[in-house]
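So, chain A:
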Amino acid sequence: MINLIIAIVIGVLILIMAIIAVHHKNIVVGIIAAGVVSLFASILYLLLAAPDVAMTEAAIGSGLSTIIFFYVLNKIKRQNG
Partner candidate 1 sequence: MENLNLEIITLITGVILVLIGIWGLLTQKNLIKIVIGFTLFDTGIHIIMVSIGYVKNRTAPIIDQSVNINDVGNSVVDPIPQALVLTAIVIGLGVTALMLTYVLKMYQKRKSLEINNYNDLKW
Partner candidate 2 sequence: MKVKNIAAIFLILLSIWILLNNQFQIEVMIIGVILSFVISIIMGSRITVFNELKFSFKSVFYTIWYLFVFLAELVKSNLDVARRVLTPSLPINPGIIKTKTVLKSKMGRMILANSITLTPGTLTVDIEDDILYIHCIDVCCEDIDKATAAIVDKFEKILVKIYG
């Protein structure tokens, strides 16, 4: 029962975050929101009894891909002067 409630709330959160990620005009906010989507997706995986996938998603989806996005964004900002 409690798993269902957690899943519903987290699912709604994921969808709201995804809409923010796509539609916010500030790209930095978009990337942070995409990271949040990954982090909450890993909670969903945990509820679905997939700790391996949850760990991968937490480590890669939110950590490393955010880093790569920000490195690229930083380089673009630097070239703009």
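On the choice of candidates, all candidates are chains of the complex that A comes from, given by their letters.
As a working rule, a contact is a pair of C-beta atoms (placed from the backbone, for glycine too) under 8 Å apart; a residue touches a chain by one contact, two chains touch by 3 or more; residues count from 1.
Because the structure is a prediction, the values reported are computed rather than measured.
The candidate touching chain A in this complex, chosen from 1 or 2, is 1. By the touch criterion given at the top, residues 3-4, 7-8, 11, 14-15, 18-19, 21-23, 27, 30-31, 34, 37-38, 41, 44-45, 47-53, 56-57, 60-61, 64-65, 68-69, 72-73, 75-76, 79 of chain A touch candidate 1 in their complex.
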